[in-house]
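For this depiction, one protein chain was excluded, whereas all remaining protein chains were kept in their positions.
And now, chain A:
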């Protein structure tokens, strides 16, 4: 077991070591040598000249807004589809889910055209809207499955107590759905934060790039300055790693929702 774990961790440790070495040390002693000295030089260059600090901020804004928005909207959709007799609701649900499973590449050209038509091309809003639209199908599907499993008696009781549909949603359904919402939040955060393809489709200006797209530029701009490239990718890896370690349980259960029972 230990050798496998080690094999898995080695690439990460190696990149981390490269990121922490000054450029001169890499040039004089070789990339794979044990560090002769440590410095923050790579991180400083990546954050400043490499534009990673700005890109990180863009990513955080897009991720937070997109995750919150899509979970609110999909909890509404799931509530409606699971608790009200809407004609064709199974079909609606399946079409939404199918849209999420499609390889995003096939939607690139239409999405680019639509975003241009709306006049929001090259703005962070475009990216947020696309992320919300694309992710909602899956979140709705998961939340729908959960809300349908709630016993009818709870709803009866709330109705007898005089609660309307909105009040039931806010005071009964949402609190009960908290574990599912937590799992989805952990998942959605990493998905949105890690996305590259949508960003490349709807954004053009470098100062609007999220961190994934900025990393590719960094790689082009600092060819063979391995410490800068490594530092940039470590910075991009840290937020999702933190989310993972804090929400490991929710994250794993999120991966299992909708895929195995």
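As a convention for this text, a residue touches a chain if its C-beta (ideal position, glycine included) is under 8 Å from a C-beta of that chain, and two chains touch if they have at least 3 such contacts; residues count from 1.
Basically, contacts and distances are computed from a predicted model.
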{"item": "Among \"ABC-type sugar transport system permease subunit\", \"2-oxoglutarate synthase subunit alpha\", \"Formate dehydrogenase\" or \"Zinc ABC transporter solute-binding protein\", UniProt-listed name of the chain not shown", "value": "\"ABC-type sugar transport system permease subunit\""}
{"item": "Of A:22, A:35 or A:145, the residue in touch with the unshown chain", "value": "A:145"}
{"item": "Residue among A:61, A:92 or A:108 touching the omitted chain", "value": "A:108"}
{"item": "Residues belonging to chain A that touch the chain removed from view", "value": "1-2, 4-6, 8-12, 14-15, 18, 30-32, 90, 94, 97-98, 101-109, 112, 141, 145, 148, 190, 193-197, 200-201, 212-213, 215-216, 219, 224, 226, 229-230, 232-233, 236-237, 240-241, 243-245, 248, 251-252, 255-256, 258-261"}
